[in-house]
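Mind looking over this structure? Questions follow.
Every protein chain except one is present and positioned as in the full complex.
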Amino acid sequence: MVVRPSGRDFDQMREVKITRQYTCHAEGSVLVEFGNTKVICTASVDASVPRFLRGKNQGWVTAEYGMLPRSTGSRMDREAARGKQSGRTQEIQRLIGRALRAAVDLEKLGEHTIQIDCDVIQADGGTRTASITGACVALVDALRYLQREKMIKSDPLKQMIASVSVGVYQGQPVLDLDYPEDSSAETDMNVVMTAQGGFIEVQGTAEGAPYSQEELFAMLELAKKGCNELFAAQMQALAE
Amino acid sequence: MVVRPSGRDFDQMREVKITRQYTCHAEGSVLVEFGNTKVICTASVDASVPRFLRGKNQGWVTAEYGMLPRSTGSRMDREAARGKQSGRTQEIQRLIGRALRAAVDLEKLGEHTIQIDCDVIQADGGTRTASITGACVALVDALRYLQREKMIKSDPLKQMIASVSVGVYQGQPVLDLDYPEDSSAETDMNVVMTAQGGFIEVQGTAEGAPYSQEELFAMLELAKKGCNELFAAQMQALAE
Amino acid sequence: MVVRPSGRDFDQMREVKITRQYTCHAEGSVLVEFGNTKVICTASVDASVPRFLRGKNQGWVTAEYGMLPRSTGSRMDREAARGKQSGRTQEIQRLIGRALRAAVDLEKLGEHTIQIDCDVIQADGGTRTASITGACVALVDALRYLQREKMIKSDPLKQMIASVSVGVYQGQPVLDLDYPEDSSAETDMNVVMTAQGGFIEVQGTAEGAPYSQEELFAMLELAKKGCNELFAAQMQALAE
Amino acid sequence: MVVRPSGRDFDQMREVKITRQYTCHAEGSVLVEFGNTKVICTASVDASVPRFLRGKNQGWVTAEYGMLPRSTGSRMDREAARGKQSGRTQEIQRLIGRALRAAVDLEKLGEHTIQIDCDVIQADGGTRTASITGACVALVDALRYLQREKMIKSDPLKQMIASVSVGVYQGQPVLDLDYPEDSSAETDMNVVMTAQGGFIEVQGTAEGAPYSQEELFAMLELAKKGCNELFAAQMQALAE
Amino acid sequence: MVVRPSGRDFDQMREVKITRQYTCHAEGSVLVEFGNTKVICTASVDASVPRFLRGKNQGWVTAEYGMLPRSTGSRMDREAARGKQSGRTQEIQRLIGRALRAAVDLEKLGEHTIQIDCDVIQADGGTRTASITGACVALVDALRYLQREKMIKSDPLKQMIASVSVGVYQGQPVLDLDYPEDSSAETDMNVVMTAQGGFIEVQGTAEGAPYSQEELFAMLELAKKGCNELFAAQMQALAE
Partner (left out) sequence: MVVRPSGRDFDQMREVKITRQYTCHAEGSVLVEFGNTKVICTASVDASVPRFLRGKNQGWVTAEYGMLPRSTGSRMDREAARGKQSGRTQEIQRLIGRALRAAVDLEKLGEHTIQIDCDVIQADGGTRTASITGACVALVDALRYLQREKMIKSDPLKQMIASVSVGVYQGQPVLDLDYPEDSSAETDMNVVMTAQGGFIEVQGTAEGAPYSQEELFAMLELAKKGCNELFAAQMQALAE
């Protein structure tokens, strides 16, 4: 029987907290916490669209991601000072943007852009999945703002999305990897799902040995369980 | 019954060609063709390792990816002229490097780096999967070079890897998407496998509607079939 | 009689809060709040010095500054995505680093670098003065860490420093400008002082009409009052 | 009694020369010399304004600053070759631009931009103060050009500005620091004034020990004396 | 009597091959081979012109050049990854663009841009001269496309151009240097000519000792002979 570093059960998530209106300027502002992983997710409304969408009667959702230099155990270089975003950063922000666009009917959004910013202030594994989960709540707040301000007529939200990581740790499929697990897991998989149970993204990477189809299926089951708990947390936060 | 733009069966790959010794300078040089998609994959041996590995008695495999500006239907900006690689390019080259490291025992490689370059000279969908499949053959040629030159003592090859794309096109799971399919598919999934049937990467993205677990499983079956054909093509090329 | 937008007296600071151990990884981590201005200040210890100081038996203190894109009323471009730090950012981080070096005996610090990061999560004027004031507390925590870990023998702290902005608003010298005042003040001056009453920096800029010597002296008096309140807040936080 | 390296009295400036029409293409072109510090200041007229000012019926004044690589004792890297301007360069050019905008009524300037370039061909301390002082003369020549060419109707010049450095050298407040003094002064302060005696900028930095209010006041008195001499030199040059 | 490393006569070119329609997307696509030097030259038609030519009723021809990282004996850094094109690359692509503009009547081209891309897939000396020679054929195909598509009314081709390198190798003027000759030649000269015998570019550089007027004249004679052979090869390819 594998013991997880955190003592959690194999199918147990960390404590999840979602705090709305965390900062005061953004149309949507959420602090999301998956245990010690803490991310500020803001959604900013812009009354225009990127050049490639002009005149097409639709909106856009895009995302950027960053980590404070000392959000991690040892300090990372500041990307603004180095003058470029790492490949990892770009990969994550592309994933977040793609995932959130799946939540929105872009035609109903009209010619508005919602810019998502996910900034990690403390990292302990799972920053991209926490970002997606928190950003979806910030997105809903921004969509509510657009409706309240009569900038759009109907609700563009198609479905809530949430994301969680799963992996194989010492041969055992586990849910919601924290940093000690993530850095030694054989396989790491990030899953983005809809509240209706559909898949938006499945990204599974063997870090060491290849993984089998059985392990893949077991990880998917854990991911479904985790996402269901996240949808509940989102709903509770949005009801407050 | 869905008709694919190319007229292929839903589980039929495009014609695959693997040409070794395509250019004359590299230790491994392969032209890989998946139908109209053509990629030059070279493997270059460097008798040193990156700073973070120095003194650790192991080697490294890394990859870069590029497209000739007019490899595509309309000309793309040249990344060297724009002064940065796109997020897509970085994502692909990170994927290629990660996949090929799974093929190699880095300790047996000793303090050598194998630098993979995948340059697309003609694109018709599936450039990253063709790159991985061709690069693995170039990698083998570089490993043979190292052994022939007595730079290493034993063969670091752990397993062949190959990669193929699958997707859902007009509701039908299909194998090896070309550009017309790729640009209108609901779901696009890239799979990297080992010759023993293990998974190295599964990256499935819903471009439109979410995909179901049944579709996911159907795509995985197609991917297995495709990879098996690719392993055969690799073996044949390496036997020449 | 001039009424400040916030209703504060001309010599009244906003509420100041200094929270230590705000994030878990850094040797010093402080959330500093000047009213609605909120900055995370971390101090990271590195057991080396920049190249220009190697072999000189002294340490270094340096700083970087950033703002989350939506810390402000309208979203700013992310500097990491734009690929360079603005002139304003560089000016501020040079100021912070210079100010904090005045607090430390660099020889007693030995060959260690303390890297300060000031990241604004919510901005309402005075972000650079809040950064300096909070960073000095994070710095003390990092110096205590070095002593506790026996990495240095004696306390390198020479003196606490703090910083506040003063200005001329509608002809009235005022203390601690918030954003509505800052954006319409005739003169804006940032002052960095030591707890002993010495000046480290005085930077006064006429935004509209030039300012007179009388106004300059009045602003300096307000700055002294403000800094004294900040030193008390720092001491209280460090005593907890 | 402190002896200055140059033998000058504590309140004595270096010889100041202002040569107009130094190069032939610019609307205003000045060589300014503060002793061995030599700066070419040009003012270029552009019949447009930056995007953020379009349609606002006002003009703009902005500045750039550079040093020839071997203007200094040991060669500096060329910023164009390194691909970025240093923080120091940006800080100085922001200061020059801000200072010169204080000299001009931007509404009377109409929709024109005056671009100031200050290029140091020989450096011996005080390059930023010499730049501001010389650039103000080049600016006047550009404003005269605009009037002569009937591009504007009235003179936008509000007031002449000039700038000088002061400091504390071996405990003694001194005027107009040259490089040997600047590099070992305890305090360095740059002051920008108007011909009417108002302050545009006061930037005083303690390099070593903090400075007292008495020292601050003594430096301000020296700055006033120096600026008055500079205004006389500007007037004489403009009368020629 | 000097023996060339390749055994060729002093006035003998390497085998030249020009293959049209090498890739499928570009309006003109040519693989040009000068012995082991292989370059893919594409010509892409764009129905617009650069900003500086808008409204002038003329077209533009411009070029970019690149080398695959392992086109050379030892791997070069990828320029897209380094984030800038080398001075050599820029020099070559400026030369190619200038040379090809000499082949075209830009007014007859109308407001179209032809973008030339020369990408070296295998290098053995003379990549710039092969590029120019092959690109001229791709250019003709693009001009034919424009006429076939009725986008222009008359043929903008003024004259064919071709290019060859000559040099002084061990005191002997020789034609069409390959890499072993090029890297040890005393003088290297690239010549671009028109089919009518005029000169477009003569660029001769002494790598070691200066060259005499006699050597210069001898090299020019060889260049004429080489270009005539290249014009014949172009004509043959275009007739197919």
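Letters A, B, C, D and E name the chains as they come in the text, with residue numbers starting at 1 for each one.
The rule is simple: a contact is a pair of C-beta atoms (placed from the backbone, for glycine too) under 8 Å apart; a residue touches a chain by one contact, two chains touch by 3 or more.
Owing to the predicted nature of the structure, the values given are computational and were not obtained by experimental measurement.
S.K.: What are the shown chains that the left-out chain touches?
M.R.: When the full complex is considered, the omitted chain touches D, E.
S.K.: Which is it among D:6, D:19 or D:89 that touches the chain not included here?
M.R.: Considering all chains, including the one not shown, the answer is D:89.
S.K.: Pick from D:23, D:57 or D:170: which residue touches the chain that isn't shown?
M.R.: Considering the complete complex, D:23 is the one touching the chain left out.
S.K.: For subunit D, which residues touch the unseen chain?
M.R.: Counting over the whole complex, subunit D touches the hidden chain at residues 23-26, 29, 36, 38, 40, 42, 44, 46, 64, 66, 68-73, 75, 78-81, 83-85, 89, 115, 117, 119, 121-123.
S.K.: In the complete complex, the non-displayed chain touches which residues of subunit E?
M.R.: Contacting residues on subunit E, toward the hidden partner: 84, 87-88, 90-91, 93-94, 98, 102, 159, 189, 193-194, 196-206, 209-213, 216, 220.
We take it that only the chains that are shown with their structure count from here on.
S.K.: Listed by label, which chains are in contact with subunit B and with subunit C?
M.R.: A
S.K.: Need the CA-centroid distance for the pair subunit A / subunit C, whole Å please.
M.R.: 33
S.K.: Determine the centre-to-centre distance between subunit C and subunit E, using the mean Cα coordinates as centres, and give it in whole Å.
M.R.: Computed value for the inter-centroid distance: 59 Å.
S.K.: Roughly how far is subunit C from subunit D, going centre to centre by Cα mean, in whole Å?
M.R.: Computed value for the inter-centroid distance: 28 Å.
S.K.: Send over the residues of subunit B in touch with two or more other chains.
M.R.: 84
S.K.: In graph terms, with chains as vertices and touches as edges, which category applies: line, ring, star, complete, or other?
M.R.: Looks like a simple chain-to-chain line, open at both ends.
S.K.: Please list, in label order, each pair of chains that touches.
M.R.: A-B, A-C, B-E, C-D
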